[in-house]
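Notes for the one structure printed next.
This part shows chain A:
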Amino acid sequence: MNLGPYANFILSAYGAAALIVIAMVAWVAIDHRRQARALAELEARGVTRRAEQRQGGTTSGAAS
Partner candidate 1 sequence: MTALAALFVRDLKLSVRLGGGALMGVLFFLIVVTLMPFAIGPDLALLARIGPAILWLGALLASLLALDRLIASDYEDGSLDLILMAPAPLELALAAKAIAHWLTTGLPLVIAAPLLGFLLNLDPAATGAVALTLLAGTPALTFIGLIGAALTVALRRGGLLIAVLVLPLTVPVLIFGVAASNAAIVGPLPFGTPFTILCALALMSAVVGPFAAAAALRHGLE
Partner candidate 2 sequence: MPLIDLANPTRFLALSHRLLPWFAAATAAAFASGIYLAVSAPDDYQQGATVKIMFVHVPAAWLAMGCWTVMTIAALGTLVWRHPLADVAARAAAPLGAAFTAMCLITGMLWGRPMWGTYWVWDGRLTSVLVLFLMYLGVLALWRTVEDPSRAARAAAVLTLVGAINLPIIKFSVDWWATLHQPASVLRLGGPTIHSSLLTPLLVMALAFLLLFVTLHLAAMRNEIMRRRVRTMLMLQAEAAGH
């Protein structure tokens, strides 16, 4: 494959695009891990969401 005299520009354009795609994927993956860990931690501590709380009664003690 011959990219001609401007091979640098072509390769760096593709490289920049790849970097941005990788950055987006990494952002989504890291964010997912962080939120999943926070959710698991809260659930382990016995905190529940409003929807479940309503089923279990409205006492605030259920959430502590």
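Keep this in mind: contacts are C-beta pairs under 8 Å (C-beta built on N, C-alpha and C of every residue); 3 or more make two chains touch, one makes a residue touch a chain; residues count from 1.
These made the cut because all candidates are chains of the complex that A comes from, given by their letters.
Because the structure is predicted, anything quoted here is derived from the model rather than measured.
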(request) Determine, using the touch definition above, which of 1 or 2 touches chain A in the complex. (result) 2
(request) Note which residues of chain A are touching candidate 2 in the complex, please. (result) 1-7, 9-10, 12-14, 16-17, 20-21, 23-25, 27-29, 31-32, 35-36, 38-39, 42, 45, 47-50, 53, 60-61, 63-64
